[in-house]
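Missing here is one protein chain; the remaining ones are kept as they sit in the complex.
On to chain A.
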Amino acid sequence: MSSTVALLLCGPAALLATAILAAAVSRLAAATRLVYGAALVISATLLAIVASHLAGNPGAVSATTLPLGLPFTGARFRLDGLSAFFLVVVNLGGGITSLYGLGYGRHEPAPHRVLPFYPAFLAGMNLVVLADDAFSFLLSWEFMSLASWALVMAHHRDEANRRAGTIYLVMASFGTLALLLAFGTLAGPAGTYAFDAMRTAHPGRFAAGAVLVLMLLGAGSKAGLVPLHAWLPLAHPAAPSHVSALMSGIMTKVAVYGFIRVVFDLLGEPAWWSGIAVLLIGGVTAVLGILHALMEKDLKRLLAYSTIENIGVIFASLGLALAFKANAMPSAAALAFTAALFHVLNHSFFKSLLFFGAGAVLTAAGERDMEKLGGLIHRLPVTSFVFLVGCVSISALPPFNGFASEWLIFQAILRSPELPQWGLKVIVPAVGGMLALSAALAAACFVKAFGITFLGRARSAVAERAREVDRWSLAAMAVLAAFCLIAGILPGLVIDGLSPVTLSLIGDRMPVQMAEPWLSIVPIAESRSSYNGLLVFVFIAVSASLAAFFIHRFASHALRRGIAWGCGFDEAVPAAQYTAVSFAQPIRRVFGGFAFRARETVEMPAPGALEPARLKVDMHDPAWEIFYQPITGAIDFATERLNHLQFLTIRRYLTLVFVYLVILLLVLALWP
């Protein structure tokens, strides 16, 4: 059964070939269409191969070894349930992003900085998911990081982008270092770098704890866990919008894959306290991520912060699965694990959709700052509709997909009283509270994102002149919106599709959902809880149509334009509307003190003076000051010192080598 994975490996190879071709032809006018078209076809093909594999025998494992890489290990690749699921996420997202890129890429001012790296980035993500030994995994991981770094640096003339690129590079190296140490610990003194060997070797308690912490650092820094998140809202928005969608929607999921692969698959049986660490970090990440998002007025940065929140939700759910698994409660663990994977899929849908929408707004109005947008619903009706679908989905409102997965997570949290340890009994409901808070704040955040950007009146001339974007972009967004709806009203389909993964990693699965009458989903037993997305959808559709019908039937047909969000000021200038900052003010007052050390200062003019009063808000990210500045400062210091080594004389280089050799020999001679 090595044929499937060999076939799948042709995909990354074809993507790499496309990347090389793109580097050669990227200055031609047709290059954009060629590269994105090729990426679309390759992603669709990979998706078809995985789909046929899953349709045939979803639990089957297919592995192959290429004669590359480390001696005695080779480059191993393997397709099992988990990698098949993540391949679906990567290639579905990659394909739709390529579709979007067909239209969006035409507005790119420097295509030769984007086109060669885009297929390489896709190839890197595919290879990470397929890799079956530590060497190939780390190589593909670094390749993915570097390709995405090059994409972040696409618009490198902007000082802010250069800074984002540098910080991203530093954090990516830090993460890989942690992963390297984690795999080194797993490989043990024998140095068995194949995943097969790691699976059978069971590390001791201390080593397992070290691997968990290192994975939280390594995969967590790429995924954006607090406090390692600070690079993410800088780097993700700096890339072109479709790449932002890939990084936020897909690459963070590849990081989640890395975490699951090591912690659930290679590490063996978890200790009960390992769940606590993951749960707590996940909960804190969710709340802080969405609070940051609420404070943002840059649309793409808001979306990047919201990615952090969703990653927090996913990790909290994974932590729950760990806790249940450690306590031999497989059905509950399967529920939490399925919920996490379902949320992975959902987030890849709606976050890509929202970034595409932000890209469309950027194309149409040339502006990311929400304070300069507004009223776009009249100029971009289709974009605003699909963006609304994305906002509703990410706010976890039924009947869309966000609700289904978050509901499953809360169902899993409700099983926590059955856990034996008191620590878990106390912490799981607390984390549940954090998740509930973050869900509510997410809804507020996306009311703000949609309301300020699309509703009200235009706050700037560019927003007033905005034009609807091209058909490729609209098609890509419409497809994603449809996926959000379908996954929302038919969640049973996805849950059943995930059962081979949970069976192989947890040893149990959720009850078969498609057998339930009327397409309901039942996480545990019907007597406890059930949810029917289709029914909710039909109810909402019918009641909304009835309401619309009665209003239009009994009220006036005439279109009336009043002043939206007038705040009591008739005939006001657009600047007097609600702004993003003013919308977030109540929440900033409540949480800002401890989460951001926010300070507000009011400068009142002297009595009789004519200048306006000014309100200044000062906010800091504590993670930035506590974790990032020391790390980047130390690295800057070291590189500044080491830079001199680049300009030595030849004789000094020889001396350096000689001195190191002598020191090594001395160590060997004096070693006891």
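The rule is short, and it goes like this: contacts are C-beta pairs under 8 Å (C-beta built on N, C-alpha and C of every residue); 3 or more make two chains touch, one makes a residue touch a chain; residues count from 1.
Everything below uses one rule, namely that contacts and distances are computed from a predicted model.
Asker: Which of "sn-glycerol-3-phosphate ABC transporter ATP-binding protein UgpC", "Hydrogenase-4 component E", "Putative tricarboxylic transport membrane protein" or "Cytochrome c oxidase subunit 1" is the UniProt protein name of the chain not shown?
Answerer: "Hydrogenase-4 component E"
Asker: Which residue, A:A48, A:A160 or A:V662, contacts the hidden chain when the whole complex is considered?
Answerer: In the full complex, the listed residue that touches the missing chain is A:V662.
Asker: For the chain that's not shown, point to the residue among A:A461, A:V573 or A:I650 touching it.
Answerer: Considering all chains, including the one not shown, the answer is A:I650.
Asker: Tell me, which residues in chain A touch the chain that this view leaves out?
Answerer: 647, 649-651, 654-655, 658, 661-662, 665-666, 668-669
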